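Sending over a structure as structure tokens; questions will come in a sec.
One protein chain is absent from this view; the other protein chains keep their places.
A, B and C are the chain letters, set down in written order, and residue numbers restart from 1 in every chain.
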Amino acid sequence: MNRILIPVALATFVGGLMVLAFSQRPWAPRQDVQQPIPFSHRIHAGVNKIPCQYCHEYARRSQTSGVPPVQRCVGCHGDALFGGLKPVTRPWTDHSQPPFEIRWNRVYTLPDFVRFTHQPHIWAGVACQECHGPVEEMDRIEPVHEINMGFCLDCHQKRGATQDCFVCHH
Amino acid sequence: MSEGLSRRSFLKIASAAGAAAAIPGCEPAGRQIIPYVVPDENMIPGVPSFYATTCTECGAGCGVVARVREGRVIKLEGNPKDPIGQGALCARGQASLQGLYNPDRLAHPFVRGDDGRLRRISWDVATRALIGRLSTAAKAGKDRVAYLARPQGPTLDKIAGLWLSAWNSSKAVFHEPLANSVARQAAQDCFGRGDAPVYHLDQAEALISFGADFIETWESPIELARQYAAFRTPKERRGKLTIGRAAYVGPRMNLTAAKCDDWVGVKPGHEAAIAMSVLYVLVRQGWISPNSGFDIATLKSFVDGYDPDAVSQQTGVPAETIVRLGQMFGQAEGAVALAGTEDKETHVAAYVLNAVTGNLGKTVAFLAGSPPSPLSPQADLDGLIAAMNQKQIEVLVIAGSNPIYAMSPAAKFNDALRQVPFVVWCGLVPDETADKAHLLLPIHHPLEAWRDSAPRAGVSGLGQPVMQPVFESRDLGDVILDSARAAGADSKTVPWQTMADAVNAGFQQLQKQLGDKNKPEDFFAQALRDGGVFADAKAADVKFNPAVFQNKPKPPGAGPDLALAVYPHIFLYDGRGADKPWLQEIPEPVDQIVWDSWAEIHPDTAKALGIAANEMIELQTDQGTVAVSALVSEHVRSGVIAMPLGQGHTSYGRYAKGRGANAFAVLAPGARSAAVKVHATGRKSALVSPLYSEDMMGRNIVEAMSIEDLARGVAPESETVPGPYEMYAPFKYPTHKWGMTIDVNACTGCSACVAACYAENNLAVIGKEGCADGRIMSWMRIERFTPPKEQADKAPLMYITPMLCQQCEHAPCEPVCPVFAAYHTEEGINGQNYNRCVGTRYCENNCPYKVRRFNWYKPEWPAPLHLQLNPDVTVRGAGVMEKCTFCIQRIVSVEIDAKTGDRKLRDSEIVPACAQACPTRAISFGDMNDQQSEMMRRRKDNQLRTYRVFNAEFNTLPAITYLREIYHEKGRA
Amino acid sequence: MSEVRLVASFADEERCVHTIERLREAQVRPQVFSPIPSEKIIDALYERPSFVRSWVLAGGIFGALSGFALTLGTSYEWNLNAGGKPIASIPAYLIIVFELMILCGGIAGVAGFFFTSRMPVTEPLAGYNAHFSADRFGLVVSCDEAESARLEALLKEGGADEVTREPV
Partner (left out) sequence: MAAAAQTTGVSAPTFTDIDRQVRRVLEPGGLQFWAWICFCAFFICVAGALWTNQVYSGLGVTGLTQPTMWAIYITDFVFWVGIAHSGTLISAILFLFRTRWRTAVYRAAETMTVFAVLTAGLFPIIHLGRPWFFYWLAPYPNQRSLQPDFRSPLVWDFFAISTYLTISSLFLFMGLMPDVANARDAARGWRKTFYSLLSMGWQGTDRQWRNFSMAYLLLAGFAAPLVISVHSVVSWDFAMTQVPGWHSTIFAPYFVAGAIFSGVAMVLTLLIPMRKIMGLEELITPWHLDNLAKVILLTSLIISYSYVCESFIVWYSQDAFELMTFHQRYFGPQGYLFWMMVACNCVIPLLLFSPRVRISTAWLFIIALFVNVGMWLERFVIIEGSLATNTEPSQWRFYHPSVTEIFITVGSFAWFLMLFSLFARFMPIISMTELKEGIQWLREALRDNYRRAA
């Protein structure tokens, strides 16, 4: 019976270590995010072919890509600016929230010790989809890739971008 | 700021972002995103926007630029356009952020009930209460309302006056506890004008300061420190490589004295005698400038009785020292004498010294059209107190000043205040005065308010709100204007609706004066961008009034055998800085004490009085008694006890309350010194200092060389590295190799760099106990060593240098790290990955410079202090090692900017926080690969002076090169 | 023909060894039990030393090689500069190599021991008794009825305290 016992013990120990090692991911993108509005990227980016940076306008200038201001939505959805709203945008005015204050739920989060900046990636010609997946086919945003250091590094290696730790961790 | 965004939701975002930053690396950032309704054009989330404004921490009125991220100010930087600060900002300026975000700030209006307890009320109730009281008072008769404040810019002060007159009163008193008003009185006597001169130390060759500590707190420290650095920079004068020769006459060796060639320790009150005696030497030697137009005879009679021997008998200062000062001053081409004492004689003597040597208008200049002093004469204050005592004042509005704390007990302000039925306190953090007030109004921090400033002729600063108010505060100006309108003031008397209008109006007037042809709004917009309007002012030609010579100062006599000399703390100043944790935690540069106040006693005096170090002693003057612990130190003249102001608060927030003692309590009104008796209590109360030894033990941490050697071209033998002994092929740094050059000679030890580092890099403040355990978190410290006595002739008075991570190419900390948390970047920086660090602390053990800091506990920022955290810098958690990164976040952002705009990096485009803050520009940063960079040129131009700390011992190849301190060899004056 | 098993127990090592030699001459290979590691007994039975040697050698070599592979491989995967030391700092890595050599060699040795001596076993071998781990040397010979008598005599005169005969 020792023939079984010892290997089993060893296996569990090593396995435990591995699990411990690989399960360091409290920041993984969240799969099951419900948004306050049934907003569909498929309709906007897919069907109507609205370029990503039309709404996420800061991406090329800043760390964050930016969530479109309500003004931008109203630009198309409002008949006249702030006039009657089309049915699809009614939920904005629900009573649980102050008018026009939408609280989107984050899908992609990064830990505090990672300094990701959209700007250089956009300018390096990285397509949004390379990290965020085929957004134009999604109604509700679901992460395709696990955004972890390995994922970043692969791409940086492929593109010969810097692999200096300090660029992202400071 | 963003109109579309409600303040509430702004705070939500801000706090969300703040919270995310404040949780060290264990939790993702805020889970919700709230977009703008209408985006703000001036602002891109994630990109800082900069707003020019002015600093109000002291009278100097430097311009600052506020770095704003997502609607919160995260850093203050000097405004390069401003002629006074010229882009530098002192520690106190940096720390005014913590005044803005202070967790103890008054969040709402409060009213004091009959039971003495404070009750929270709404602004409407508050204003109604105020106006009700005011109207009753106004009806009761004239001058029943009074306004006691610190000067807060011409416009606000003017509005206050108008408002008072609307309430049928004129009792506006503008008071500064440490105002240098004697200088103005002296100027009045000597030149018949009531303003203080501006100085050009950089154009002088010799300097004597009579108690004017211009590096720490006197007048305009940043500007004067900058000039002094130029004054001390080796340059050709009369065909000879020299540096300016400086002497400081005063009871305590402060930073100014430490940077001079001579510190002449005198008892407080003897400065005048020394000055007169120096004048005596000049007169006797005939070193009187012919075109100064003085009649030698009058001068002779004026200085009669001040021959060095007599003076030296009274003051104990050796006669030859005085003669030496005289020679140095008289023979110099361009000399300047400064006076910073509270007695007028010294100032007069100093003016005479400057005048007779023909330096008026050269090194000392009165400017044409300088603004009138914002301060009220002492008489007004006395009058106010008298009126209060006679129950004539029914409503007293106190704004931004703390008389209960900062007035001599002899003024009896406390009793007077009790006679006032309704005291209104307007301010930020409730202080001792607020405890006595009946109505407490939270007003905007200067960074939230509109304001202007007129520190001197030609400089009109413009301050704008740089962020939404953090608390439910209101602009003092608006409060006053509202109540003035309530008093029925019509649009003629008070033509402005808000403070903003008033300031704007002020600038339109200014435009008219300047005859500027632009559209008013353009003019104002430009002023907003520049942080004010800066025109150069001409020097007025002044006539010396010989009447001064009639009343010559009386000889001082020996003075008390034990004198108390009180001086403003470099950071806490008159106590207003005590509520800011940074200022409490940064060690006072000369004595290196934190979170406390102390009494400096010379070892001999201490021996004579039987006082041990760290012993609680009671200082008793005719005004009162304070208990403070003793610091036995050579930095004070024997027979004198020196004590800093600033501590000893009984209120004023968690950081200030109950630390040290308040020196105002033993001073007569207006005095800064007194005869004192000392009682040793025998109780110990340890002063906390992060420094262990004053002795450098002959190690080359700070190096110096004499100007004589420099002129001769002889470098002192030091760093003798036997060639590059490389065992392995050195690494290549193809893109950049960041490095720093630090001019120790220029460094004044003012610690602005340290404060800037705290602000920029989210350094934790750990409090007195933490410091006592040796766990201070500052990435950069001011090293201060005193040369051993036997070497005193061949050394500066004090070795002072900034010490930070040397970013060694052979970093000893790196190879010992088991997990590559410490490693070398591709750009030659010694990187530290907080998230990889497991906390073996091996790196700090192996660091020869001891500049790595370990997080012993989880750092904490009581809300809303966390709003100040820099979102570009990770907040480190417990168990992680951290250190200086050359402000990598700034490097990276500029590099990204350059890459995306595909351009090359410009030299000195990247400026670390410390270099940016440094008033004397002692620190320069650049690329060691680029031989033409300003940083490298500085090294090459001063080849003889360069040295690298510990490189000879450990071959660490630091990326920081220091330039040696320059001193005059003693006995060669 | 039916098999029988003779179990002889000796108090004295010398006698036991002597008997073993006699048995070998008689072309009989006894199964020996001994409470102590007896060189003599082993020499009497075997010419060549144990195979465990080669196990250890293999283990050691493997360890050393894997040591090199690990250190060099990982260094070159991320050629990080630590204090200007070369990416492949062989002198430093030799320590890892050494330790891994010892580790693998040692483990291989023990593994080799278990393998070559068919351990662990769960049930006692034929003829074993508690004395053989304490104070008696045991010889077990299996033979067929016919020559059992001869062998028993041989064991007896070899100096066995007692010889028991068990049917198989």
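One rule holds in what follows: contacts are C-beta pairs under 8 Å (C-beta built on N, C-alpha and C of every residue); 3 or more make two chains touch, one makes a residue touch a chain.
All values reported here derive from a predicted model rather than from experimental measurement.
Touching the chain that is not shown, out of B:Leu691, B:Ala715 or B:Leu944: B:Leu691 (per the contact rule at the top).
Touching the chain that is not shown, out of B:Pro815, B:Pro871 or B:Gly926: B:Pro815 (per the contact rule at the top).
When the full complex is taken into account, the listed residue touching the unshown chain is C:Thr74, out of C:Ser2, C:Gln27 or C:Thr74. Listed by residue number, the positions of chain B touching the unshown chain are 690-693, 695-699, 701, 773-776, 783-785, 812, 815-820, 836-842, 844-846, 848-850, 853-858, 878-881, 950, 953-954. For chain C, the residues touching the chain absent from view are 31-39, 41-42, 45-46, 49-53, 56, 70-71, 74-75, 77-78, 80, 82, 85, 89, 92-93, 95-96, 98-100, 102-103, 105-107, 109-110, 112-114, 116-125, 128, 130, 132-135.
Interface residues of chain A facing the missing partner chain: 1-2, 17-18, 20-22, 148-151, 153.
Operating definition for what follows: only the chains that are shown with their structure count from here on.
Comparing the CA-atom centres of all chains against that of chain A, the greatest distance is found for C.
The distance from the centre of chain A to the centre of chain B, each centre being the mean of the chain's C-alpha atoms, comes to 45 Å. Between chain B and chain C the centroid-to-centroid distance comes to 82 Å (mean Cα coordinates, whole Å). Counting partner chains per residue, chain A shows two or more touched chains at no residue at all.
Contact of a single residue of chain C with at least two other chains is seen at positions 78. Those residues of chain B that touch chain C in the shared complex are 728-731, 808-815, 817, 820, 822-824, 957. Of all the residues in chain C, the ones that touch chain B in their complex are 78, 80-86.
On the side of chain A, the complex with chain B involves touching residues 26-27, 58, 60-64, 66-71, 98, 100-106, 109-115, 117, 119-120, 123, 162, 164-167, 169-170.
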